[in-house]
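Missing here: one protein chain of the complex. Every other protein chain is in place.
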Amino acid sequence: MTERTEKPYDDIPGTFVFDADRSREGYHLNMFCISLRLADNRATFGADEGAYLDRYPMTPAQRQAVLDRDWMELLRLGGNIYYTSKLAANDGITFQELAAKMTGVPNEEYRDMMLQGGRPIEGNRYKSEWEKT
Amino acid sequence: MTERTEKPYDDIPGTFVFDADRSREGYHLNMFCISLRLADNRATFGADEGAYLDRYPMTPAQRQAVLDRDWMELLRLGGNIYYTSKLAANDGITFQELAAKMTGVPNEEYRDMMLQGGRPIEGNRYKSEWEKT
Amino acid sequence: MARITAGVGCSHVPAIGVAMDTGITDQPYWKPLFDGFVKSREWMKDNKPDVIFLVYNDHCTAFDASCIPTFALGCAAEFAPADEGWGRRPVPVVKGHQKLASHIAQSVILDEFDLTIMNEMEVDHGLTVPLSVMFGEHGVDDEWPCPVIPLAVNVVQYPAPTGNRCYNLGKAIRRAIDSYPEDLNVVIFGTGGMSHQLQAERAGLINPEWDNRFLDSMANDPEAARQITHLEYLRETGSEGIEMVMWLVMRGALDEKVTEVHRHYHVPASNTAVGHIILENHE
Partner (left out) sequence: MARITAGVGCSHVPAIGVAMDTGITDQPYWKPLFDGFVKSREWMKDNKPDVIFLVYNDHCTAFDASCIPTFALGCAAEFAPADEGWGRRPVPVVKGHQKLASHIAQSVILDEFDLTIMNEMEVDHGLTVPLSVMFGEHGVDDEWPCPVIPLAVNVVQYPAPTGNRCYNLGKAIRRAIDSYPEDLNVVIFGTGGMSHQLQAERAGLINPEWDNRFLDSMANDPEAARQITHLEYLRETGSEGIEMVMWLVMRGALDEKVTEVHRHYHVPASNTAVGHIILENHE
C-alpha cells in the first residue's frame, strides 16, 4: 500500500474509507472492474481473463487478487465495493453474497443476521472494541 | 431558432452569448465540430463530408451551414466559436482569418484593425449604438 | 410559477429493483418492505407531480474513476437506464425536462454552486429504484408518469459534499424553481441510505436508532441534521450510510416547517436498512 497519513476515520473497524489515497492506488483495478458493466467486455474477459487484464496496468498483487477473486484483498489494494461488485456480478454473485464472502460466513448465516436486524452498532464503532474481544 | 426569453445581454451588438438555450440548440452541431480535433476524424470527414455528417443528427439548416462554411449562420444556429473553430482549423483557417470572415472584411483589413488597437469599445456597447449609424 | 410542494426520502437498493423486475414482491422476504409503499403510490397519484427533481448517486456506472463531479445536474432530453453489470433494468427511459433543468443550472451556478452540467448520462438503480417504488411497475415500453431532473452527488469517493452544503444547495434549487415562470408542481426526492455497509468485515451494519432519529430530524429538526459530520455517518451508519447527505438536498428545498404525511422503516433489503418519508410543504 502507498504511504497514508493518519485519518480521523482510521479507528473505525472492518471498514475501508475510499479516499483519494485509496482511489489513486486502486485506479487501474477499479477501471478494469467498471469495464465489466458492459456485456461485450464481460464476454471478452470470460474468454481469456489474463489477456483482458493485460489492458489494465495494475500491480501484480492487484492482478492476482482479481484472478483469485480475493474480495478482501481487492479492497486492501485500493478497490472500492461499487467497482469490485461489477466483477462479482460478472461471476453471478449478488451484493449480499459478496458481503457474506467478505465477512467470512456462509450465505445463509449472513442472510439470517440481516433478517434479525443486521450487524448491531454496539461494539462496532471503534477498532478498540474489536481488539478487546 | 428555439424560443428564447429575454436575456440581460441581448442588447450587446454583434455578439452571441453561448447560454443553455444556444447550447441545447447547437448540441449535435458542436459535437460534430469537436470531433474534428482528432486527425483520424478530419481524414474521414475530408474523404466524404456528407457521409460523416450523417453521424450527427443536426437540423438540415445546420448541416447546410457546415457544408457552406457559413460561419455566421453556424453561430446563429447554436454553434459556439470554440467548436466552429475546429471546422475552420480543418480548412486551414486561423482564429484571426475566421474573425475576418465573420466581420465581412478582407484578412488584411482585419489584421490592420487589430494592429491599430482593435475594434474600439466606443460605439460598440449597445445595439442601439449600431442602429443609429 | 413553479413550486416545490413536497419532498420524498427513499432508499435505493438494487435488490429492490430486482424484486420488482422479477415479480417477487409478494414473497415473505419482500412483502413487508413493499407494504410500506402502498400509501406512497396513492399519494403520488393524488399529488401528480409535473416534474420530479431526483437527488441520487451514481454507483460507478455512468461515472468511472476518471471524472468525479461533486454535483452533476442532468440537462439531457432523456436518460437511459444503465447496465450495471447484471443487465439493463426493464423500465422506461427517463425523460428529462431540459428547460427547467437549464434554468436551475443557470440560477444555481450564479448562486455560487459549482455544478457540472451533464448533457448525456445513463442512470443506474440509484435513480430508477425510487421511481419504481413510488410509481409502481412500469415496463420498458411504458412511460414514467412525469419527467425527471436528475442530480447525481458524489458519495463514493471521500469526501462527499457536507450535509450543510447539500442543505444549502437544496435552498438554491428551491430559489431557482420558485423563479421559473411556468406553473409546475415539482416534487423533490432525496434518495440513498439508510444505515448500510456493503464492504469488508463490518458489512451488514444496521443502526435503527440512529436511522429513526435521522427520520425525525428530517421531519422536525433539519438544522440538527445538516450538522451531522462525515465521521458520524461513517462510524454510526456504515461506510455507505453517508448516502444520507443526499436527503439534505431534498430537505433544504422544503419549508422550515413541514407536515410528515407518511413514514416507513424496514430492515433488511439485502444489506441495507430501508427508510422512507413523505414531507409536504404547507403553503
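So that you can tell them apart, the chains are marked A, B and C in the order they are listed, and the count of residues begins at 1 in each.
Criterion: contacts are C-beta pairs under 8 Å (C-beta built on N, C-alpha and C of every residue); 3 or more make two chains touch, one makes a residue touch a chain.
Bear in mind the structure is a predicted one, so any value in this text is a computation, not a measurement.
Q: The chain left out touches which of the shown chains?
A: Result for the missing chain's touching partners among shown chains: A, B, C.
Q: From the list C:18, C:77 or C:109, pick the residue that touches the absent chain.
A: C:109
Q: Could you pull out which residues of chain B are in touch with the chain that's been left out?
A: Against the left-out chain, chain B lists 8-9, 12-20, 23, 27, 30-31, 33-34, 36-39, 42, 72, 75, 80-83, 85-86, 89-90, 94-96, 98-99, 102-104, 110, 113-115, 117-121, 124-125.
Q: Against the chain that's been left off, what residues of chain A make contact? List them.
A: Contact residues on chain A toward the absent chain are 5, 19-21, 23-24, 27.
Q: Can you name the residues of chain C that touch the chain not displayed here?
A: The missing chain touches chain C at positions 65-72, 106, 109-110, 112-120, 157-159, 161-162, 164-165, 168, 230.
Here is the rule we use: only the chains that are shown with their structure count from here on.
Q: Between chain B and chain C, what's the gap in Å when you average each chain's C-alpha atoms?
A: The mean C-alpha positions of chain B and chain C differ by 40 Å.
Q: Roughly how far is chain A from chain C, centre to centre by C-alpha average, rounded to an integer in Å?
A: 25
Q: How many angstrom lie between the CA centroids of chain A and chain B, rounded to a whole number?
A: Roughly 49 Å, centre to centre.
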